[in-house]
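First comes the structure, then the notes that go with it.
All protein chains of the complex are present and in place, except for one that has been dropped.
The letters A, B and C name the chains in turn, as written, and every chain counts its residues from 1.
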Amino acid sequence: MIDPGVDRNTPVLVQGITGRAGRMHARRMRDYGTRIVAGVSPRAEVADVDGVPVYATCAEAVAATGATASVLLVGAAQLADAVAEAVAAGIRLVVTPTEGMPVHDALRTRRLVQAAGVTWIGASTPGMAVAGEVKLGFLPEASLLPGPLGLMSKSGTLSYESGYRLTAAGVGTSVWIGVGGDPVKGTRFAELVPFYAAHAGTEALLIVGEIGGSEEEEFAQALIEHAFAKPVFALIAGRSSPEGITMGHAGALVHGRHGSYAAKAEALERAGVTVCGSLDEMTRAVSAWHAARA
Amino acid sequence: MIDPGVDRNTPVLVQGITGRAGRMHARRMRDYGTRIVAGVSPRAEVADVDGVPVYATCAEAVAATGATASVLLVGAAQLADAVAEAVAAGIRLVVTPTEGMPVHDALRTRRLVQAAGVTWIGASTPGMAVAGEVKLGFLPEASLLPGPLGLMSKSGTLSYESGYRLTAAGVGTSVWIGVGGDPVKGTRFAELVPFYAAHAGTEALLIVGEIGGSEEEEFAQALIEHAFAKPVFALIAGRSSPEGITMGHAGALVHGRHGSYAAKAEALERAGVTVCGSLDEMTRAVSAWHAARA
Amino acid sequence: MFLLEHDGKSLLARCGLPVAAGVLLDTADFDPSLLPTGPWMVKAQVAAGGRGKAGLVRAADDLAAVRRCMADMLGATHRSMIVRSCRVETRVAQAHEAYLSFTLDAQAAAVRVMLAADGGVDIEAQAQVAGAVRSLVLAPEADALDAGIARLVDGLSPRLSAALGDAARRLARVFVDEDLTLLEINPLFVLVDGTWLAGDARIVTDDNASYRQAGLRALIDDRAVAYPEAWRKEHHGCDYVVVDPQGDIGLLTTGAGLSMMLIDEMRAAGLRPHNFLDVRTGGLRGDPTRLVDVLRWISEGPRVKVLLVNIFAGITDLGEFSNLLLEALSRVPQFKVPVVARLVGTRVDAARTVLAARGIALHTSLDEALAQVRVHLAEGVPA
Partner (left out) sequence: MFLLEHDGKSLLARCGLPVAAGVLLDTADFDPSLLPTGPWMVKAQVAAGGRGKAGLVRAADDLAAVRRCMADMLGATHRSMIVRSCRVETRVAQAHEAYLSFTLDAQAAAVRVMLAADGGVDIEAQAQVAGAVRSLVLAPEADALDAGIARLVDGLSPRLSAALGDAARRLARVFVDEDLTLLEINPLFVLVDGTWLAGDARIVTDDNASYRQAGLRALIDDRAVAYPEAWRKEHHGCDYVVVDPQGDIGLLTTGAGLSMMLIDEMRAAGLRPHNFLDVRTGGLRGDPTRLVDVLRWISEGPRVKVLLVNIFAGITDLGEFSNLLLEALSRVPQFKVPVVARLVGTRVDAARTVLAARGIALHTSLDEALAQVRVHLAEGVPA
């Protein structure tokens, strides 16, 4: 059901295109190669933004352009309604970088997209990208080198740094998906295992996780269940974070053993994942695999 | 405009008659001689309460019975709407014993009754009575002896005690009106000066006031403006109350000199009022006048 | 209730109005990341004026100075109130100071709006200058308020007129929507760029409206110590005030006016009542709980030597009340003072029988009851 497949031909909407962030990122995505076909904004007086036609509703935009994916740059309070509008208009993939979505809104939105068979990446995601081809969201170009490594991440900045170091080491990425740091989200690590298993351009997988929640544990379980055959690496932030205190991300909260670094590392190692203790160690381990495969 | 005139023939409604207080006081008022012609209650299944027919709306009750006065025994949150309903139905006198009406509701209700030329006694009033004839509200029979003294009061209990002592001394009351202890109310002391000036059965006037607000001062001014010719006595509670602390009644709050006992006593004495320092002193002064008039 | 400045400003901020960023702190040992941007004003939170002159509003340029100010202020006494917390807020520089207030005119059934282009600490002096303080009495509807406000700001400089007009229109909404009975902003800062913000906030809320003001209910729940009267009203349904901590006569009384008068008369006669109480006998409904609570409070008066019960019962059944009273007394066994009862009204004979069984004589004359109180006080004096 979860299908984040996009390429340079995918027609993409930008909801909230007339806002400050909407305008800036629409331009950046287009410059990277993304086929931005339309914007959506209730500001009826705006006909186009930097040449991208603007429609009042998703339905109009989809009817006019055939868009199948949408990047939502709207406020947290409007996000649930905006996703619902995209789903109703027939969009198949929504990416929502917005931070601060209420959890109960995320819960209802997840139910909605599941019922509709729509793939939702976010909220609080830096976005996703196929390096060298297309990006939906904010991923920085300095970290995007085309290559064989699948990358999934909760944290934006830590994945940027990881991608940057790997790029410097000559290791590129295939499909990079930021699932986001919220506790309830559209797509979880485990749900992407079938996609990466089937994705021909992906030869190994790196997950950039962090303490809190149970996604890394679910992911480890999914690797076993799907007999995932490609090498998997993991980098988990927050090993030394104090228990019971949220470090930035709402999901990054440890209670007792639940959500702790130790619990995650153990589960991942049991599933055959190479768990790396630092950015350096991760870069070395992935580079070694990359060099060996040639 | 303010006309609290009622007698044994005035047809009276009780709004909220199916409640605990409504039922009890409807019976007591009727037993005293008040002509209770109907009750109003949204509880459509109740046809009558102790033989008093119950209607769903004031309009129906007025149409069926010709009631011109209403006693409202409804909750504070419903009070403004209930008064508006009575006014719209053509009621000319509303008495509202309910405590706790929000001040902004009282403000709007006062504007409403003024625009409609309706007399509103309350809120937070123990009610009003013509001793030996009719009462609208709670005034206790032990304090109600027919006689020549008009009585106005902010405080219920202090007026009960005053009436009780005067009754014991053989001094009865003509028309007794509790204006209530709220800061914004339907009828203020000063507004009743023309009524008592014109009222043949009233030969002297006692006001039972308390610290806070400016009603006693306004009343003193009105006595002068109307050249009120009957003797006036005053008893003011709260002489020793601390500044800045509310003693029970929301209106009984002194800030600096404003609302203080001294300011009130001074204004009243300038208008020729006999200001009494205690219940005993008041009883002696009024009794002396009463004895002298015979 | 009269809100602390911090609570008043929080209310304004939640209504979307501009106030200087600030935080309420009850300890000088605070986490510095709680502070807003400096430099700061440190303002002791007590519900009384005259803070500036008492050194309870001070400027602080660095964190050490903030901590020093707080250490000085916390625990200090101002007008017999203890400073339990301070608001530390971002200092506003280079602003014009104006004055704006909203009150209710009970006689006119209207909202009184007062505005002065020059506000600040000298507003009382301004009030003496003819025309310096503009004032109108307006109907509480939005249209009428806006029209009146337009007249009030007419003739001021364009910048002041725009800023004060905006402030007044928005504050008027808050005054009505939040059920306020006083809303005074002094100073109201008007900045060089024409924006404004509230430098202080004197706000009185209507406790009767708390049922429809969730924020006010939350505040009362949070701050029983800061707002004891509102808390008591909300949770106990009766009014209680200690009028003399050293008083030797506890009062169990009903009716605000009669209770006030009783205290007046006792004091005039040289007696020292400990407390004011309107217990609202009509609300007891056969449950002695409220009486138990009240007896406990009175028993805390260190010098209370006698309890005077004074009830004028227009409606209350005195027989039933007397049973509740005896039940309540039995539940506060540590409160061992003699009881003098003066009861008048419905079923007083039943009350006499009930009380006699416990050795409490019932008086109907208040003078007689007070004489009996004096006897007990004399007995309590060591030989």
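One rule holds in what follows: a residue touches a chain if its C-beta (ideal position, glycine included) is under 8 Å from a C-beta of that chain, and two chains touch if they have at least 3 such contacts.
Please read all numbers here as calculations on a predicted model, not as lab measurements.
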Completion exercise
The chain left out of view makes contact with A, C
Completion exercise
Checked against the full complex, the residue among A:G16, A:G39, A:G122 or A:G156 that touches the missing chain is A:G156
Handout entry: Touching the absent chain when the full complex is considered, from A:H104, A:R257, A:R270 or A:R293
Key = A:H104
Problem - Residue of A:P126, A:G147, A:G172 or A:P231 in touch with the missing chain, whole complex considered - result: A:P126
Problem - Residues from chain A at the interface with the omitted partner, ascending - result: 24, 28, 76-77, 100-105, 107-108, 110-111, 114, 126, 138-140, 142-143, 153-161, 164, 181, 183-185, 188, 208, 210-211, 213-214, 218, 235, 237-242, 244-250, 252, 277-280
Fill in the blank from the handout: Touching the unshown chain, chain C contributes residues 6-7, 10, 13-14, 21, 23-27, 30-38, 62-63, 84, 214-215, 217-219, 221-225, 228, 231-232, 235-236, 240, 242, 289, 292-294, 296-297, 299-300, 334
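As a convention for this text, only the chains that are shown with their structure count from here on.
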Problem - Distance between the centres, which are taken as Cα means, of chain B and chain A, whole angstrom - result: 71
Practice task
Averaging only over C-alpha atoms, locate the centres of chain B and chain C and give their separation in whole Å.
Solution key: 27
Problem - Distance between chain centroids, defined by C-alpha means - chain A, chain C (Å) - result: 54
